[in-house]
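Take a look at the structure set out below.
Excerpt of the complex: some chains, original placement.
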Amino acid sequence: MNILPDSELVLIPGESLLTRTPEEGRALAILIAQHTIHNIQPDLDILEAGRKLYSVDPDSLIAASQVVAIEFQTIAAANNYWR
Amino acid sequence: MNILPDSELVLIPGESLLTRTPEEGRALAILIAQHTIHNIQPDLDILEAGRKLYSVDPDSLIAASQVVAIEFQTIAAANNYWR
């Protein structure tokens, strides 16, 4: 096993849902989605083997992007949509 | 059968959706998702056999992370997004 460092296991990197810009909010959505998966499967070797599969499969890419969309709904609402 | 202890079957561990920090809220989202599955399938042997499958399948990991994202929407709203 090749366990990820603790920094990759923080559930909410930066400890807040508030960001200055939509761009930063979107980056946070991606990061939160990734770190959730890190917590379910913290073995980097298995994650890298999985990446070889999902990153070339359009259905997997669509599914991954949907998770980011859902995380972003939460972050955008938290930030009053950066209005 | 190897039934989980009662503590693993509590639906809302801590009996509240309110947490001090987003990090704790996210941990609660993961816990609630897990305990829902424990209630549907309380046999630890079956759960561990299932973990061997889903924890190495990227599509399963994406699906699991989506459930956490949905639970977190509820918890984040409950906490007024920890603004």
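As written, the chain order gives the labels A and B, with residue 1 at the start of each chain.
As a convention for this text, a contact is a pair of C-beta atoms (placed from the backbone, for glycine too) under 8 Å apart; a residue touches a chain by one contact, two chains touch by 3 or more.
Since the structure is predicted, the reported quantities are computational estimates derived from the model, not experimental observations.
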### Message
With 2 chains in place and all of them the same protein, how many does the whole complex in this file have?
### Response
6
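Throughout what follows, only the chains that are shown with their structure count from here on.
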### Message
With centres defined as the mean C-alpha position, give me the chain A-chain B separation in Å.
### Response
17
### Task
Under the touch definition given earlier, write down the residues of chain B that touch chain A in their complex.
21-23, 25-27, 30, 55-59, 61-66, 68-70, 72-73, 76-77, 81-83
#### Entry: chain A residues touching chain B - in the complex, by the definition given at the top
10-12, 15-18, 32-33, 36-37, 39-41, 46, 49-51, 53-54, 59-60, 63-64, 66-67, 70-71, 73-74, 77-78
